[in-house]
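All protein chains of the complex are present and in place, except for one that has been dropped.
Letters A, B and C mark the chains in the order given here, with residues in each chain numbered from 1 onward.
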Amino acid sequence: MSAATIDELMVVTLARAFTNETRAFNGAVSFVPVCAYLLARRTHAPELVWAASSLAVDADPKSIPESTLSDGLWDGASMLSNSAYDFWSYAQGRRYNTFAFRGAQMDAYGNVNNTTIGPYASPKVRLPGGGGMADLGCMIPLIFLWSTTHDPRTFVEKLDFRSGIGWGDGGDHRARLGLPGGPQLCVTNLCVFDFDPDSKRMRIRSVHPGVTVEQVVEATGFELAPSPGGVPETDAPTDEELRVLREEVDPTGARLREFR
Amino acid sequence: MSAATIDELMVVTLARAFTNETRAFNGAVSFVPVCAYLLARRTHAPELVWAASSLAVDADPKSIPESTLSDGLWDGASMLSNSAYDFWSYAQGRRYNTFAFRGAQMDAYGNVNNTTIGPYASPKVRLPGGGGMADLGCMIPLIFLWSTTHDPRTFVEKLDFRSGIGWGDGGDHRARLGLPGGPQLCVTNLCVFDFDPDSKRMRIRSVHPGVTVEQVVEATGFELAPSPGGVPETDAPTDEELRVLREEVDPTGARLREFR
Amino acid sequence: MTITGSVGFESKLRTLEEAAGEVADGATIALGGLSMNAVPMAFVRELARRKVRDLTVVAIVHGMPLEWLVAAGCVRKVVSGLVSLEGFGLAPRFRAAVQSGEVAIEEYSEHTLICRLQAAGYGLPFVPTKAGLGTDMLALHPETTREEVDETTGEAYVECTALPVDVAIVHADAADTRGNVRVDPKLVWMDSELVKAAARVIVTVERILPERAFRAAPERTTYPRFAVDTVVEAPWGAYPTSSYPTYGYDGAFFEAYQRAHADPATAASFWEERIAGPETHAAFLDANGGPETLLRIARRPT
Partner (left out) sequence: MTITGSVGFESKLRTLEEAAGEVADGATIALGGLSMNAVPMAFVRELARRKVRDLTVVAIVHGMPLEWLVAAGCVRKVVSGLVSLEGFGLAPRFRAAVQSGEVAIEEYSEHTLICRLQAAGYGLPFVPTKAGLGTDMLALHPETTREEVDETTGEAYVECTALPVDVAIVHADAADTRGNVRVDPKLVWMDSELVKAAARVIVTVERILPERAFRAAPERTTYPRFAVDTVVEAPWGAYPTSSYPTYGYDGAFFEAYQRAHADPATAASFWEERIAGPETHAAFLDANGGPETLLRIARRPT
């Protein structure tokens, strides 16, 4: 089995964070988490719930199309749900507990911007918009972040716009707003971040093979919280994980759309 | 064709108040209006919408069972709707425009009581409860009332409890509450009431054959508004209306359950 | 009769007795179905036989299940919009228990009660409606149906606060052992509002199907497995109410029930012989005419 590529390492690392208690769904352009849900379900977490496009529960697609909101992802589902009546009520009602999102910008507390680069009124770049991020960041307790472009333009001290909430202003901000849980991990193309239990700032949990802590600090536009007990290397995928990902989960390599 | 009985006269009279614009549904123990909707649809109002048990749109039952909330009423429907997601939203959203209800007590403004006789805390009689009356009286613009027991115990000056709103305290009370329309007619076993356009109090629109205005006044526990231009006799059903009601709409005479 | 579950997956299949054991004394339960239709009566009978105590029963529009639970002394309070036996008249045991004060009633209009359940289901402080304005209903519970005026439009409306439910019990046509449930041909009543509002969901079904049956028609799945905690196989489990379109309600049972309640003695023997006495669900069906009754109410496709 050839060594893991960065996309494979990211998918496997995210997949290992999911369990039989994970009840997840996905939004637009979410190839990495979709691969991770499918991989986890096919390996260590057979009871994991994943609703393709947030609608097709337990879908089992033969491959992943160009859109993660596409009906091409729904084959083999045990339920096709209605968005407003089923999905949004189970999301608000806490039956769903896991969601992953990314942003063009992310800050130290895992808040994300997918709305505008530059001032909102006169944007330098008009991004797609927050979509369901602003909603689901408030509703779902276990939030996972990922980024395929770990650089100071993505990981910024201050967002130009907060489209979706992570740990908010940090500390107990989410709790004060009456929001459940918060971001758990952020998996990037350089490392894995988790969050300081008190300040809720990102800290390095592990660096990917060949990446140094200095490179991560360099590529990150904000101050990181200290990592108690040092920074190990990210665990390598097993051959079986790589085989399942390459042969069963994403044979056409749709995930690479996020690495262009 | 034998002469119309009182149940037939009431059904026909109510049916004639419905049109091709009528979009109606029914609740529990509503044999008279159910017969009236079906009769109107089979005679002068083919486009009339009636949702059996508020769920089965355009149902075409061969006969009417002991319960007007029963699935026995749903045969031939063109849509089975979901109560919370479809029925209640179309009722609130004004796509439905017509509802008929009765009460153990009714007052001069067409408000009804179906909750308790006597004080609420220590009732003399515990009635079934308001059910959807309190809701639909607020949501539906064209309200029709009926009673098979026109006497001073039913038509009272003051309700022991207001389960459902008609014209409220009269005058522009509904409008002040932001509620649409209000009661249009009340068809009883003695007469037909409509409502004074200003005071919104009941007034006699017509008396059934063999009934005098004095008898109606006698049987009514509240002051009636004057009927401008006198009180005619209720128009008699045509042979065709009677045939359709007897042979097609309610061959088993389920409507008589309201006349025991 | 029960088919084996989906291999390698947790099975949520339990017996009626096991499932009824999930309802603790003092719990708040909500009953699915409406009036004569799709009520989980086999489960209700089991609760009555176990003499569970001090239940708060959320019953939007119901009759017979409240009669049984009240008769068995299970009920402390009923939270309800309408209670009757419909075309068969008022509910005698419930009515007597409320008039005597033996059972408390917390009464709402049907829609304000639905809104309270939706608020619980959606994790919101309240759900608004215009239902109940201008009636005496709101004044019964001003703390849970709060009359307000919108700051911008000046419209009057009602805030229906969240009504949390411990256990919802609904009846459906089919489930698999993982908890996927199908109401066939379609859910029409408010059961989904109960399922979403409840911390725990028990579903009784006419039959168990293999998971592949759900994957073959995913558009027909009503509740996903992650919203269902316990599945009970209970054929004819809604009797004497209906399970559309498989069978209708048993009008003869309702007539006989009402006749028996003309007199306490006949009511007591009816209760013992035809409701509470029989040891099993099958024995209960037998005590009410067995196959002859079932064939009579089985619905002929039209």
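Keep in mind that, in the parts below, contacts are C-beta pairs under 8 Å (C-beta built on N, C-alpha and C of every residue); 3 or more make two chains touch, one makes a residue touch a chain.
If you're wondering where the values come from, they're calculated on a predicted model, not measured in any experiment.
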**Fill in**
Contact set (omitted chain vs shown chains) is A, B, C
**Asked** Hey, which of A:Arg126, A:Arg153 or A:Arg243 is the one touching the hidden chain?
**Response** A:Arg126
**Item:** From B:Leu9, B:Ala56 or B:Cys191, residue that would touch the chain that is not displayed
**Value:** B:Ala56
**Asked** So which of A:Glu47, A:Asp71 or A:Asp151 would be touching the chain we can't see?
**Response** A:Asp71
**Request:** Could you list which residues of chain A touch the chain missing from the display?
**Result:** 28-29, 55, 62, 65-72, 74-76, 80-85, 88, 92, 111, 115, 120, 123, 125-135, 137-139, 161-165, 168, 173-174, 177-179, 257
**Fill in**
For chain C, residues touching the missing partner are 122-130, 143, 150, 152-153, 155, 157, 161, 185-186, 217, 219
**Request:** List the residues of chain B that touch the chain left out of this view.
**Result:** 23, 46-47, 49, 51, 56-58, 60, 74, 76-81, 85-86, 89-90, 92-96, 139
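In this text, only the chains that are shown with their structure count from here on.
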**Prompt:** Chain pair with the most contact pairs?
**Reply:** B-C
**Item:** Taking each chain's C-alpha mean as its centre, the one farthest from chain A
**Value:** B
**Message:** Based only on mean CA positions, could you tell me how far chain B sits from chain C in angstrom?
**Reply:** 29
**Message:** For chain A versus chain B, what separation do you get between their C-alpha means, in angstrom?
**Reply:** 57
**Request:** Could you check chain B for residues that touch two or more other chains and list them?
**Result:** 85
**Residues of chain C touching at least two other chains** = 192
